[in-house]
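The structure under discussion is supplied below as structure tokens; questions concerning it will follow.
Omission of a single protein chain aside, the complex is shown with its protein chains in their original locations.
Letters are used for the chains, namely A, B and C, taken in the order the chains are written, and counting of residues starts over at 1 for each.
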Amino acid sequence: MEYRDEKLPEEKVFKDPVHRYIHVRDKVIWDVIGTREFQRLRRIKQLGTTYLVFHGAEHSRFHHSLGVYEIVRRIIDDGFSGRREWNDDERLVTLCAALLHDLGHGPFSHAFEKVFDLDHELFTQQILLGDTEVNAVLKRVGTEFPQKVADVIGKTYPDKLVVSLISSQIDADRMDYLQRDAYFTGVSYGHFDMERILRVMRPTEEQAVIKYSGMHAVEDYIMSRYQMYWQVYFHPVSRSAEVILTKILHRAKQLYEASYIFKFEPFHFKSFFDRTFELEDYISLDESILLTYFQMWMKEVDPILSDLCYRFINRKLFQHTEFNPATEYRKIGELEQLFKEAGIDPAYYLVADSSSDLPYDFYRPGEESERLPIYLQMATGELSELSRSSDIVDAISGKRRTDHKLYFPEDILEQGKEGNPLYKQILDMLKG
Amino acid sequence: MEYRDEKLPEEKVFKDPVHRYIHVRDKVIWDVIGTREFQRLRRIKQLGTTYLVFHGAEHSRFHHSLGVYEIVRRIIDDGFSGRREWNDDERLVTLCAALLHDLGHGPFSHAFEKVFDLDHELFTQQILLGDTEVNAVLKRVGTEFPQKVADVIGKTYPDKLVVSLISSQIDADRMDYLQRDAYFTGVSYGHFDMERILRVMRPTEEQAVIKYSGMHAVEDYIMSRYQMYWQVYFHPVSRSAEVILTKILHRAKQLYEASYIFKFEPFHFKSFFDRTFELEDYISLDESILLTYFQMWMKEVDPILSDLCYRFINRKLFQHTEFNPATEYRKIGELEQLFKEAGIDPAYYLVADSSSDLPYDFYRPGEESERLPIYLQMATGELSELSRSSDIVDAISGKRRTDHKLYFPEDILEQGKEGNPLYKQILDMLKG
Amino acid sequence: MEYRDEKLPEEKVFKDPVHRYIHVRDKVIWDVIGTREFQRLRRIKQLGTTYLVFHGAEHSRFHHSLGVYEIVRRIIDDGFSGRREWNDDERLVTLCAALLHDLGHGPFSHAFEKVFDLDHELFTQQILLGDTEVNAVLKRVGTEFPQKVADVIGKTYPDKLVVSLISSQIDADRMDYLQRDAYFTGVSYGHFDMERILRVMRPTEEQAVIKYSGMHAVEDYIMSRYQMYWQVYFHPVSRSAEVILTKILHRAKQLYEASYIFKFEPFHFKSFFDRTFELEDYISLDESILLTYFQMWMKEVDPILSDLCYRFINRKLFQHTEFNPATEYRKIGELEQLFKEAGIDPAYYLVADSSSDLPYDFYRPGEESERLPIYLQMATGELSELSRSSDIVDAISGKRRTDHKLYFPEDILEQGKEGNPLYKQILDMLKG
Partner (left out) sequence: MEYRDEKLPEEKVFKDPVHRYIHVRDKVIWDVIGTREFQRLRRIKQLGTTYLVFHGAEHSRFHHSLGVYEIVRRIIDDGFSGRREWNDDERLVTLCAALLHDLGHGPFSHAFEKVFDLDHELFTQQILLGDTEVNAVLKRVGTEFPQKVADVIGKTYPDKLVVSLISSQIDADRMDYLQRDAYFTGVSYGHFDMERILRVMRPTEEQAVIKYSGMHAVEDYIMSRYQMYWQVYFHPVSRSAEVILTKILHRAKQLYEASYIFKFEPFHFKSFFDRTFELEDYISLDESILLTYFQMWMKEVDPILSDLCYRFINRKLFQHTEFNPATEYRKIGELEQLFKEAGIDPAYYLVADSSSDLPYDFYRPGEESERLPIYLQMATGELSELSRSSDIVDAISGKRRTDHKLYFPEDILEQGKEGNPLYKQILDMLKG
């Protein structure tokens, strides 16, 4: 039998709190899960610094990836079954893409990518196509197979329906993470009737669409997403931790460039500071390694690096205040000046951070939309974009909401305000 | 106002998936949570290697500790309120002991303690009484306060009722971990009606007892515990990971003692290898650091150390087979001999492991019982030991159940069996 | 001790799937629950005919009433405690009003009230103030006490805060029924974080308001309500059952007025047909009695009454089609004409039904608003109406959505269409 069609002697299952069980019959899927690049996802948290606010959110990208696979497997094996001919090759491409869509994520992805100007999607492609264990498994299916999987994830695969299952505004990725993140944080948002959505999903040439009768279930899903963004993903305290993380990496880079002598050398980071890194350097990183560095660096001579590391490790985060960049840019300037006068480096200790989300986006002609809009399939068979039928979705679609915060070390200022009138002045400006 | 009695200006809550919210009003509790020794528990998993089987089990000891605190807080503030006079001092001692009972746990506690012959309970005491942030907070309550908290955890505190809330066969520790571990693994065991148990718990001089009408709820709790032990805690695959972990530490120690030159020096371990460690050495450890070492050591020259680390990091675990030490000890001897002849060191690659549990233990006169038995309070007021009333508990009480497994690297043997008849012979003995 | 202050010797609890336990300490509350008028609520379903679509929805108004009580009890005893002085009298008035707010509901309330032109709120008042067991209990608290409870329910009680807990747009009534109806139907809507809402609720002179930080939890609650209305409460199939129910009562009344000789006399209904009923007649009714009549009436000679009863009892409901009353009123006229020609009485077999809801209503000056708007309490202490801060709520507030359906017996028409071209013509008009 061809490797592509090999089944395990007995179905394997993973116990999963969200989907109860994750089912694996295909030998290829089993082998992919066993590769070091996939196992590495166990050492990268799904929600980065969020566990510092919602302590349950310690879950890794490993099971989110399994979850996305399971949803797509159900769509193919149960949902669409009998509705559309999937040739076996296409089924496997889709399952692998679902499983591997987040493979390129690095430790504390967002901050890490920002500081080193990286793109995890590019790494996903490189891991799939490079000299890796996962590439070796995929290549056994067929020489072109790794490229096909990469194309689905890169959204250039010719079969648009397949792409839409993994990247659209109602894809398996989002359906898994909303439920999973809600479960592990323990919040009551994030619930929606996925069973119903899977039942009303219909394949078309271009994408999966939703039977009209399922509109309310989709509304509920969109609202869940909206709530999760503002209540969990953009929580100001986890953003504070992320701000500090970013500044640690910045500081280490700056020190390195200034030939600072580290007590504990940034061995794993050098190639990133120099931009000479290779794929293996990236794969070797994970969050345990970053946390180890941060702990060692607490003992560095540089006061900024050691302070920031102490803050991150021991959760002594920055406080925040609202600010409006459009009207208060001058105030920022003044504050920066005051920080400098007070001997606190504003580059590390006065940080503006913005979060912004578009809860649902309809298609705007002429613009390229990152994610496909959601279409309802009317009784007549005709397709209609969701926000035309749903008042609620219409109300929030296309409306970007942005939240601006200014982060600063209130503890330092409070402790010093007696001795230093500048500290007092800064505090008054920030909190007044 | 005395520090002991200080309240936060507004109650703080932690969102918790198990108890919904964890409530903090006392300034002391808030300050204890903020110490580095307590925050360190975020970097130590509650269930060690279990996440390699139940992928959801990535949760840390940090929230289990908060959970135990919350249960004890509810017992004191709601349950027993009006039933017994707690003076404020005693209430705070109990809450702190609940919160801090696991403070001394190290990374992958079980394996680490075994290899270095340590005792986490001793470390808990040392952290409470030593020169630490947590000691500084507790001392602000009163000079004797840290010792009192340590005594409750050490079970030498004079008020036995207080001790029983944290260490008995139906204590807040067990009630939290059963529910929490069930939630994060996603298994359907581990549920019991804690609300009911809290409602039927009654304080006596010696310990908390259970109103007779709550007997079935307690039975259900005991059965949950039994199931969790055999289905989750003693799962043979997570024991395989633990076996490998133990052998990694053993190997590193042996190499160190043999003056092996490490590419990546065991800086954090030296004082443990030498038994010259101080408290700070211990506190500085966590699981991110161990995982970092294991990843670095994959590149060591020593083939055993690098192989074992590769296995742990990439989840290439040992297979297992049942064996009976009483009747098969000779077989082990033969196998060890064969391993040696085949060039595989049995000290690292043929490992016997046993798990054993006493699901419930009644009191046996003359013997010291580690944990107090559970007493039912009959309608007459009289106390009666649980297993006298419950058939089910009687059936399992005092009966130690032990499971013996032999772990070995099936992959090596399978790959080599064509070229080496010894491998084949070993495999036949192990699997036949 | 005064009856008002009497406590039960031991707290009583009801096991409740929604709130886990419902706690009763007050003797008055316990006694009210024991009255025949309150126990009667066990024989009236919370959701009328909905169980014919969502089979789990067989739950009665009895536990919804307990649930509302429990929420209000928690608000008073936990939430607001320490924030506002409740004198004991006021506390008990509020708890009784919560418990008794639905006391006047009749069997299949909506249909019954419509046919007989009744108002359950009026009956609630009469039961509280009339010669009933519940009145006797309340009067023991104080002569004026029954009137006070009635005033809270009637929204004329001087303390507006008390009223708002039971009738506002975010009251205990709605919070209980959304969760309870979601639980029993099994739908995934209806969930919101009530714990959080209770924590951010603040008493003011006029009403309970919500701390600004809880805005998202309130949004989620409003969306849950919106979804429950359209997915559950206005489900077209349960409306079909309600249409039939209404027509059964209409027909029986008409037959009675036409001196039809019933095989099974409408003993319980006569006083309603005649409008000579007394309070006792109303209290004596429940859904078991209506179901008994409907079963007996299946054997009546009158073909309309027996057919409608057969339909209701055996769930042979009418089909429905959308229609627009504004543009299609002529079509209705034509259809009625065709029904008559075909020998099918359109008064019973062609029924227009509309459902309409205002998901959230802000305050419109000059108009009397049925339910108070929701206010957020900003950091400054100032109050701000919810829809000003929330985009989502703004999008749906004040917008009445209406759904019009036309109900008809498709089965009769389908079966007869071969023999009767009129049937065919009717079907084509209805379904085309």
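Note that contacts are C-beta pairs under 8 Å (C-beta built on N, C-alpha and C of every residue); 3 or more make two chains touch, one makes a residue touch a chain.
Keep in mind it's a predicted model, so treat the numbers as computed, not measured.
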Missing chain: touched chains present in the view: A, B, C
Residue of C:63, C:148 or C:405 touching the missing chain in the full complex: C:63
Chain not shown: contacting residue from C:295, C:355 or C:389: C:295
Omitted-chain contact residue, chosen from C:39, C:213, C:402 or C:415: C:39
Per the touch definition above, residue among B:14, B:189, B:262 or B:282 touching the missing chain: B:189
Chain C, residues in touch with the chain not shown (by the definition above): 14-18, 20, 34, 36, 39, 42-43, 51, 54-56, 58-60, 62-63, 66, 183-187, 284, 286-289, 291-292, 295, 313-316
In chain B, positions touching the absent partner: 187-189, 191-193, 196, 216, 219-220, 223, 226-227, 230-231, 391-392, 394-396, 399, 401
Residue numbers in chain A that touch the chain omitted from display: 13, 20-21, 195, 199
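Quick note on the criterion: only the chains that are shown with their structure count from here on.
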Centroid distance [mean C-alpha coordinates] between chain C and chain B, Å: 51
Separation of chain A from chain C, taking each centre as the mean of its C-alpha atoms, in whole Å: 44
Chain centre separation (chain A, chain B; CA means) in Å: 32
Where chain B touches two or more other chains, by residue: 20
